[in-house]
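For this depiction, one protein chain was excluded, whereas all remaining protein chains were kept in their positions.
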Amino acid sequence: MSDPAMSEPVLSVRNVEKSFGGIRAVRGVSFDVRKGEVLGLIGPNGSGKSTLFNCILGQLPPDAGEVSVNGRKVSGMRASQMNRLGVGRTFQQLSVFPKMTVLDNIILAGQEHQGTMLSRLFGPADAGLTEEAERLIAFFRLTHLRDELAGSLSYGQQKLVDAAMAFMAGPGLVLLDEPAGGVNLTMLAHFKERLAAYNVEHGTTFVVIEHNMEFVMSLCTRIIVLAEGAVIAEGTPDEIRSNQTVIDAYLGG
Amino acid sequence: MRGLSLHRSWRLLLIVALLAAAILLPLGQKNYFIYVLTSWLIFTIAAMGLNLTLGYAGQISLAQASFMALGAYTTALMTLAGWHWLVSLPVGLTLCFVVGLVLGYPALRVKGHFLAFVTLAFNTLVFLVLRNEEWLTGGTYGLSGMPRPEFGSFSTDKQLPFYYFTLGVTVLAALGLWAIVRSPWGRAFKALRENPIRAESLGVDTRRFTLLAFAIGSAYGGLAGALVTPLVQFIEPGSFGLAHSLRILLMVVVGGAGYFFGPFIGAAVVILLPEVLRFTEGYYLIIYSALVIVMLVFVPSGLIGIFGKLRARFWPRRQVRADMAEGARLP
Amino acid sequence: MSQFLQVLLSGLATGAVYALVAIGFTLVWQAAQTVNFAQGEFVMVPAFFVLIGMHWLGLSFWISLLFGLVVSIVLLGLVFKKLIVEPILPHGGITLIIATMALGILLKESAKEFYGAEAQPFPALFPGDPINLFGAAVSLRDLLNLGISLGVVVLLTLFLNRTRTGRCMQATAQNPGVAEILGVDVKRMVLYTFLINAALAALASFLITPVYLAKFSNGETLGLIAFIAAIVGGFNQIRGALVGGLLIGVLDNLTATYVTAQYRAALPLVLLIAIILVRPQGLVGTSEGRAV
Partner (left out) sequence: MKRHRNRFSVDWEDKVGRSKNYSGLLLAALIALPVGSVSAQTANTVKLGMVGELSGAGAPSGTNWRDGARLAVTEVNAAGGILGKKVEMPEYDTQTDPQVSRALVQKAIDEGVVAIIGTVYSGSTLVNMLVAKQNSIPQFVGSEAPTIVERGNPFVYRTSSGAQKGVPALTPYFKDTLKAKKVGVAWVNNEFGRGGRNVFIAEMKKAGIDVIIDVPSEQAQTDYAADVAKLKSANPDAVFVYMNQEESARFLIEAKKQTLPMPLVGEVTLTEAKVIELAGPAAEGAIAHVGVTATATEVPGIAAFAKSFEETFKRKPTHDAIKGYVGVWSTKYVMDMVGKTDGEAFSKKMKGLCLKVADHPKILLDTCWDDRGEMSRPSFMVQVKGGSPVVIGAVPAN
């Protein structure tokens, strides 16, 4: 892992404000994420982390402030453009293509980064991605399921496929939206271990939004805590664990 | 691996056998039979296009007959003006492609039944224009006397040569569609159908693929129309009304939406069923629609789906390979 | 002026019937996400039930009406929901759309096979004698059609807002999950909407058939127009269906009179496309709810 302090920020959030009606969901949040970091974004229900997450994804235009990825403003950008900019993401709900095979799911996740529209029509059926996809499938230990329809997999396996798709295009930044939700404990340990390994092998930056404290604490290198739309704490997992403001926010909120 | 390639060669053999059957079948048959076979092929092409739009890309369209109309009228007007069919074809296809793109725009905003009604409205609008703009389309009397194409010494004037001509076009159209659905485009279309939001987040430009699904599907409709003109040698607006769009939709659904060979089977059933049920006299439409409802209740994936179910029951899809199942299997 | 008034009033009377059919659409959509492409046939068929009652069973006209209403509610409400909607809805919306299209063909062809292809006269519920209203001829029938449609909207709105069952139905329409938790019998509420839809279709059938005549193909345009009315007005509002129905009825007549008769059928379609693209929630609809 490279030294986070040395490189340019991959993701930069500057004074982001967002209100719905009279409610200020996000109040002037700023932070940077550097290459290779695994940043956790946590907070009690209604703390504004989902709103902020959507601002980062370019889905919600902030009222003020801006979000940039690799120096480019993301507000109003379409999801496919974000993806081509090198941003992968996973979804809170199951988000695979159920009637396509696991291999097809993974190849799809990479094919739009290969060649042009025309070359994708006339070129090879797999856009030359089969081997790469198989490597990724093997990395998540799904090889035995390669030719199964994704919809026939278990919940946890589908979560792995979802994550593998997010990684397929070799993104610099991956946004994980509640990856631990609904996954059983054994699978979760495997999932966490694989994510951490991927981060180490490829130096990919992660931003994780998650409720499961243990998952966040053990996966992330840095954690930002939101409450009532503002950052109330920031630091390593150990620092956050002992932060009185955070404890109050969770117990009081 | 060995088993799979064995499957492949079997399939190839079957395709060749079917093609041979398609070539030999009409020999020595009467004109009506050949005519039915020809219209089966033509409707198969139209249904293939809708299968791309609906079956692969998940966008419902009730306007396929109106694209047949665009293709048919373009071909009719141009061949009547003395152009060769081969010249009129690209004009008709381009027109359908472009109009299909335009019709795709509403699909960017609305889905499902809303889209169904927009396309249905479009179909009816096309019908009204064809009927009312007499100076161009001949109005309710339609256009007649269109010549059948000649290719050197190969004249399609007789029923049998025209059938072979249509068969050739169908095979080319099927190959074209096969190339599309097995390419990364095909994967993107399926992704659009299965989960458009996820597809978009993986870099698939879903807007572009939605429009393309309509445009390509419409061009296939236009191709079918371009064949109707020389087959019937008479076209009028009523032949491209809403009922025909519904008929093509039923072909896709009955055959099996999203299956490559679905349209072939669906078109065969929709065209041949009246023949098979003829002994029931006036009741065949009743029986037919009841059968469709029953099928949708029990096998919504169409007739191919029935076969799939039977196959899964008697011949399991794939044995679990012990070597792979070990080790990586997660609890 | 009298021509304008004539066309306007006739349009309102016709539109009122569209509205009745459109309300049924709206209810079923809200409760079960079901768009019934056979809705037009649902309006065509009840008149034939009445004719069966009169001609085959030898019942008097008013008893036959009651017979027609009951049979409609059972077949087009209960049986439709249990035998078609319930098993097919899990397969997805498009599948259900196609199934209801097939149902439309089934009803249409059955009416034709069992009752003949020719139009049949249908006794009038109300006298059709014209009344002169500022130079426009209006029949009592027109006024009653209009009055009944308005009455149905008022009654339905009262029912949905003021009674316990009505509020349970609304809760079901808005969020079946929450309604279930709150102890609402969701299945029963959904069934009620199907029964109400069938009753409304039967009512519309009885009102229009004296003029439209009983014919197997009557549903073809009616279902489409009613759906357009529902969308134009707003799919998640009962009063939206009313506004849409009246608007289409009036605009259709105005177009035919003052703009073009050849393209009169085009106007509702163009209106539909425009509304869907510009204001999918409809003219009086709100953007919340499940319609969009």
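Each chain carries a letter (A, B and C) given by its place in the written order, and its residues are counted from 1.
We adopt the following convention: a contact is a pair of C-beta atoms (placed from the backbone, for glycine too) under 8 Å apart; a residue touches a chain by one contact, two chains touch by 3 or more.
What you see is a predicted model; the values in this text were computed from it and never measured.
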Option touching the unshown chain, where C:Q33, C:T165 or C:T257 are the choices: C:T257
Chain B residues that touch the omitted chain in the full complex: 1, 4-5, 7-8, 10-11, 14-15, 18, 21, 25, 29-33, 35-37, 39, 131-132, 139-142, 144, 181-182, 228, 232-234, 236, 238-239, 243, 256, 259-262, 264-265, 268-269, 272, 274-276, 281-282, 285, 303-304, 307-308, 311, 317
Residues belonging to chain C that touch the chain removed from view: 2-3, 6-7, 10-11, 14, 109, 112, 116-121, 128, 130, 137, 139, 208, 211-213, 215-218, 220-222, 249, 252-254, 256-257, 261-262, 264-265
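The working rule: only the chains that are shown with their structure count from here on.
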Touch-based graph of the chains, sorted into line, ring, star, complete or other: line
Most central chain, judged by mean C-alpha position against the global CA mean: B
Whole-Å gap separating chain A and chain B, where each centre is the average of the chain's CA atoms: 41
Centroid distance [mean C-alpha coordinates] between chain C and chain B, Å: 33
Where chain A touches two or more other chains at once, by residue number: none
Chain B partner contacts - residues on chain C that touch it in the complex: 35, 84, 87-88, 91-95, 97-99, 101-103, 105-106, 109-110, 112-113, 224, 227-228, 231, 262-263, 265-266, 269-270, 272-273, 276-277, 280
Contacting residues of chain A [partner chain B, same complex]: 78-80, 82-84, 89, 91, 95-100, 104, 107-109, 111-114, 117, 120-123, 125-127, 141-144, 147, 156-157, 165, 168-169, 186-187, 190
Complex contacts: residues of chain B adjacent to chain A: 179-180, 182-185, 187-188, 190-191, 194-195, 197-206, 208, 258, 318, 320-321, 324-325, 328-331
